[in-house]
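Missing here is one protein chain; the remaining ones are kept as they sit in the complex.
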Amino acid sequence: MTSVAEPRGSALDALEENAKPRTRRSSRGPRPRRRIGDVLLHGYTWLVILWLSLPIWVMIVFSFNNPRGRYNTTWVGFTTKFWSTELFAYQDLTNALVASLWIAVVSTIVTTILGTMVGIALGKYRFRGQGSFNLLLFAVISAPEIVLGAALLSLFTTINTGLGYITILIAHVMFSLAFVAIVVRARVLTLDPSIEDAARDLGASSWTTFRRVTFPMIFPGILSGALLAFVLSIDDYVVTSFTSGNVVTFPLWIYGVSKLGLPPQADVMGTIIFALGLLIALTNGIVSKRRAR
Amino acid sequence: MTEQRVDPALLRGLSGRRIDRRDIFKIAGLGAAVSAAAACGVKGQATGSASQAPDQVQKFWAGKSAGPTVAFANWPLYMDPSHPELKKFTAQTGMAVTYKEVINDDPTWFAKIQPQLAAKKSIGYDLMVMTNGVEFEECIELGFYAPLDHSKMPNYTANAAPKYKNEAFDKGNVYSVPWASGITGIGYNPKYIKTPPTSLEDLLNTAYKGKIGMMSDTQEIGNFGMMATGSNPETSTPDDWKKAADWLTKQRNSGVVRKYYDQDYISALSNGDIWMCMAWSGDIFQQNASAGTNLQFVIPSDGGTLWTDNMTIPITAANPVGAMQLINFFYDPKIAASLAEYINYITPVPASQPIITSDAAAATGEDKAALEQVAKSPLVFPSESDYSKLHYYRDFKTPAEHSQYQAVFNPIVTS
Partner (left out) sequence: MSGRLRARLIPYLTILPGGLWLVVFFVVPMIAMLSLSLQQGDVVHGFQQTWHWQTYTTAISAYRDQLIRSFQYGLISTVLQIIIAYPIAYWIAFRAGSRKSFYLFLILLPFFVSFVLRTVSWNFILADNGILLGPLKDIHLLPQGYHILATGTAVVGGLTYNYLPFMILPIYVALERVDPRQVEAAYDLYATRISAFRKVILPLSIPGVFAGVVITFVPVSSDYVNAHILGGPTSTMIGNVIQNQYLGTQDYPTASALSFVLMAFLLIGIFAYARALGTEDALEVAAR
C-alpha cells in the first residue's frame, strides 16, 4: 500500500522536544489539553459550513422579496406570494425544473449501473487493457467541460441527430460514468478477497457471492457514486448548453435569465431544493445516530 | 484475484490481441473517417440571395394550411408570464401557442439552430425572434428564413411605422418584421453623477475611474467607438474600425472601465458598483419600475445605436401559416399596446400609444402611474429627433469581413 509510519523517529523527536511523562492513552489523545484543539477544529468545521451555505441564505431571504417588476436585486418588501399563488407563474421555469429532475434521475440510474460495473471490473480483476482503460477514465475527468460539450456537439451534428433529452442524457452519463467508476473502484480495492473466497468455499455460486457478499460491502461506494452522479447531472450547465437543443433545464433557464434578473420564483425553487436536501441530511443523521446506539 | 491455470491455447489467442495499441489505432482510423465525413457534413450552404422573387414566396406558401399549434421561441421577459395575448390568439383562431423563452443571445441561438437547419430539419419552432446583426445576415445567406407572405399580414401593412417597413438589414421586410426595438445609449445613476452625460466622450471621464461599465458585445462597443470617432457605423470601413478600436483601447487603458458586461450591468448600476454605463433603454425603464430606482437614460449627442429584434419563420417550420397569423395578430394595435405595456421597449406600432394612454386613464394606483410612464416615455415612443441620432449595426457582406471586425474589437473585451 502506501508508506508506513516510523514510530521510532517520532519517539526520539518527542523525547528531544519535551520530556513529559506520558501515560498510556487511547487514540483520542490526552484528555484535558487536546480538548481545545478539538473544539477549535469543530468550530472551524461549522464556520466553513456556514461560509459554504452563505449564498443559500441570501437566496432564501430574497425568495420572500416583493419586487414590483422583474429584477430581484434590491430588497423591497416582504411577501409570501411567490411561495403560494405565484409560484408557477413562470411556466418555463417549472418545466425546466421538472426536466432537470427527470434527467438527473434517469442519468443517475444509468450511470450508477454502468459505472459500478466498470469500477468492479477495474478493481477486482487484472486484465489486458486495464491500464489503457484507467487512462481513458483519467482523460474523461481531466477534459474540461467546455471541450466535452463542443466535442459532443460536433459528433451529434455529424451523425445528424436532433438535440434534445436523449443527447443531454448521453452527455450526462458520459461525464458522470468516470466519477462513479473511480469511486466504486476505490471501494472495491479495499475489499478483503478472503471473505469472497470463504463464501465460495461454502458453496455459493458467483452470482450469489456477488449478491450477498460483495454487493453489500461495496454498497457505500455505489451510493456515494450515485449521489455524485445526481449532483453532477442536476447542476450541469456547460455540457448541457451545448447538447440541449430546445430542451431547457433548470441551470440553463437560470443562467439565461440571470443576465436580466432572476424572478423570486427561482429563489423559491432553489430554497425548496435546498430544504428537501436538508431534510434528507437530518433524517440520515438521526438514523445513523440511532444505529450507533 | 486468484491465480488460475490457463489453457495455453487460450493464452495464445488472448495474447494475439494487443488490445491496447491496435484498437486505439483502429479507433483513430475510424475517427479519421468520421471526421472526413464531418468535414463534408459541416459544409455550409450559402444558397439564398438577399431578396427573393415573388414566385419564391409563392413556391414556399403554396398548398400550406394552418396546423393546430404554433411554437414560438423568444427572448426572456418579452411577454407577460401569464401570456394574455396568446390566450386571446387561441380564442380567436383555435390554435394553441407553445411559448418558450429559449433565446438569450444571438450567437448562441444561431449555434444551436444552425446544425439542424443546415440539415433541413425542424428546430421545433415555427416562429423565432432574432436581432439584426451578424447571425441574422448569416441566416439569410444560408437560406434559413422563410420568405414572408405580406398578403397574409394586413395588420403589419396598416399599422407598422414607416421606419419599420424598410430597414437596411432586410429591405422590403422579405424575411422579418420587427417585434420590438431598442436603443443603446448611456445609463447613469444621478445619485453619484451630478452632471448628466451628454455625449460619448463622457464615457472617457477619468473622474469616474473604475466606475464605468461597457458592453462586451463587439457590435455594440464597435458602434460606440465608431460614433465617438465620427464615423457612421452602417457605412464604416476597416480603417474606421481601427480608429474606433483605438478610442476603446484608450478608454480601457485609462482604467475607467470596471467591466465589460453581457447584460447584467443593471444590478451593478443600481447598487452603485458602476455609476455610468452603456445601457439598453428598456432595461433602465424596467429597473426603475421594479425597484423604484431613479436611473436615467440619455441618447448621446454623437449617436446611439438602434437595434431591432425581429420575428422570423424558420424554413423548416411545421406550421408557417399559423406563424404568419400570429405575426399578423401581434400588429393589432390593442395587442401591440398590451405587449408594449409589459416589454417597455420601442413598439413598431405607433397606434398603440393612444391605447396605452386610455388604459392608463382607466387604471388606478400603481398601475396607473406605471402605464402613464409607458405612454409618455421617449424610450417606448421616441421622437423623430431621437431617431435621427440613431444608427444600426454594421452589416457584413462576407464572413471574412466579420472575422476582420472581430479581430479588431475582440482584444478589447477579452484580455
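A and B are the chain letters, set down in written order, and residue numbers restart from 1 in every chain.
Note that in this section a contact is a pair of C-beta atoms (placed from the backbone, for glycine too) under 8 Å apart; a residue touches a chain by one contact, two chains touch by 3 or more.
Since we're looking at a predicted model, the values are computed, not measured.
> Among the chains included here, which ones are touched by the excluded chain in the whole complex?
When the entire complex is considered, the left-out chain reaches A, B.
> Using the definition of touch stated at the top, determine which of B:58, B:82, B:254 or B:271 touches the missing chain.
Of the candidates B:58, B:82, B:254 or B:271, B:271 is in touch with the missing chain.
> From the listed residues B:86, B:102, B:128 or B:142, report the one that touches the chain absent from this view.
Of the candidates B:86, B:102, B:128 or B:142, B:142 is in touch with the missing chain.
> Considering the whole complex rather than only what is displayed, give the residues of subunit B touching the chain that is not shown.
Residues in contact with the chain left out: 4-7, 10, 14, 27-28, 30-32, 34-36, 38-39, 42-44, 46, 107-108, 110-111, 114, 138, 141-142, 210, 252, 257-260, 262, 264, 267-268, 271-273, 399-400, 403, 406, 410, 413-415.
> Residue-wise, where is subunit A in contact with the chain that is not depicted?
Missing-chain contacts on subunit A: residues 2-11, 13-15, 17-18, 22, 24-27, 29, 34, 37-38, 41-42, 44-45, 48-49, 51-56, 58-59, 62, 73, 114-115, 117-118, 120-122, 124-125, 127, 131, 133-148, 150-152, 154-155, 158, 170-171, 173-174, 177-178, 181-182, 185-186, 189-190, 227, 231, 234-235, 237-238, 250-251, 254-255, 258, 262, 266-267, 270, 273-274, 277-278, 280-282, 284-285, 288-289, 291-292.
The working rule: only the chains that are shown with their structure count from here on.
> Give, as an integer number of Å, the spacing between the C-alpha centres of subunit B and subunit A.
Their C-alpha centroids are separated by 37 Å.
> In their shared complex, at which residues does subunit A touch subunit B?
For this pair, the touching residues of subunit A are 67-71, 73-74, 76, 89-92, 124-126, 128-129, 131-132, 153-154, 156-158, 160, 162-163, 193, 197, 241, 245-246, 248, 255-261.
> Report the residues of subunit B in contact with subunit A in the complex, numbered from low to high.
Within the complex, subunit B touches subunit A at residues 1-2, 14, 17-20, 23-24, 34-35, 37-38, 41-42, 73, 76-77, 81-82, 99-102, 104, 108, 112, 115-116, 119, 121, 123-125, 262-264, 266-267, 270-271, 283, 286-287, 289-293, 366.
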